[in-house]
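Quick one: the structure is below, and I'll ask about it shortly.
The complex appears here without one of its protein chains, the remainder shown in place.
The block that comes next holds subunit A.
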């Protein structure tokens, strides 16, 4: 393809650069159209039960897949989410959001279709390859693709803008879960669980919806700024006017301090999310039915979603460092108090405390892009955001391991199940204290890491280049 064709093609940055007067409120729903689709990942577990009975139908047959083998599908998807977000971030900044969203749509939708073939032919490796590898790559690229675009469109409300999109990732399960159940019910026959056609339909629907987002996305012109808005004359110390190259960012202590802060914040939340149903039933033995526990899980998912919007929007006024400081201080206090609520039988406060904790878990994800943009500038924020998401993969292993193994150790040593979470909660409070220290140590990036004006690579010695 010729250079001119590249410059004017459907996916080119030139083609999607918005004209003067373009209404920027078109961009958040374009980002949401992608994030609401890939947020389906949180609801993948609804397929686990039916996929253990693909042959036996009424009950698992000897040749049916077991839950441990099926569990690898989701684990692979999260692994490839982290890897693709980390490695594709730089490419994303070069090609622009439309091409990245298109690739994400092909991978995520295509992953479902490959998985559908895997279910039809009962080949588990096709599900690992389909939803696990392809779908995971779609998740990672789709997650980071609209973030830097939103930050550039909303320089006056960076937190709120990214919060809107990342809220969609938290909310995708609210759509996917009932839709998956309804589709499986619709396609179910005496000979089939209806999983294969459900995957096929979902793959096509998600591809179309993500492509709608890709078609609607626009980037602002380089000199664009919101009408009536002027960048503050007195710049806050923690908001840089300079840019740091994606590769240079990894050489700064700020990146690794934030990596640890995010890891510890996510670790504290993710372990609880995975065990929420069992935990509330064991903490209030006999008082909480499985249906009520499912309601608790749903409420936590809602807190996760709303927290993504609330906390990132709040960070526009409080500052990112203060907002992260609140996550760690308030989170540690609540983790310390929550075992007492269980012991005293106070369900309402138990639920409220956990809802606040999980809202801050979501808030950590949605506030981090704006935090990175403040420290490293906006030019490579998408790629830097992708790389810091490896913290998610690390926390995805650390959180559940801590909660599950410590609980099991307690139970094995005679602690009643209802009290077996106490030590874990105190440990989580301790992790958040460490996270607080990491966040406290974050300072503005040293000037020798900044890029020289109009270059893509070289850091410059002086730090006075104006923002482009």
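The criterion applied here is as follows: a contact is a pair of C-beta atoms (placed from the backbone, for glycine too) under 8 Å apart; a residue touches a chain by one contact, two chains touch by 3 or more; residues count from 1.
To be clear about the criterion, contacts and distances are computed from a predicted model.
Comparing "Oxalate:formate antiporter", "Cell division ATP-binding protein FtsE", "DinB family protein" or "Ferric reductase-like transmembrane domain-containing protein" against the UniProt entry of the hidden chain yields the protein name "Oxalate:formate antiporter". Annotation: of A:178, A:226, A:345 or A:416, A:178 touches the absent chain (contact as defined above).
Contact with the omitted chain, checked across A:33, A:51, A:103 or A:357, is made by A:33. The residue touching the chain not shown here, chosen from A:113, A:302 or A:411, is A:302. The set of subunit A residues touching the chain not shown comprises 7-8, 14-19, 21-23, 25-26, 29-30, 32-33, 36, 168, 171, 173-175, 177-178, 212, 216, 218, 221, 288-289, 291-292, 294-296, 298-299, 301-302, 305, 347-348, 351.
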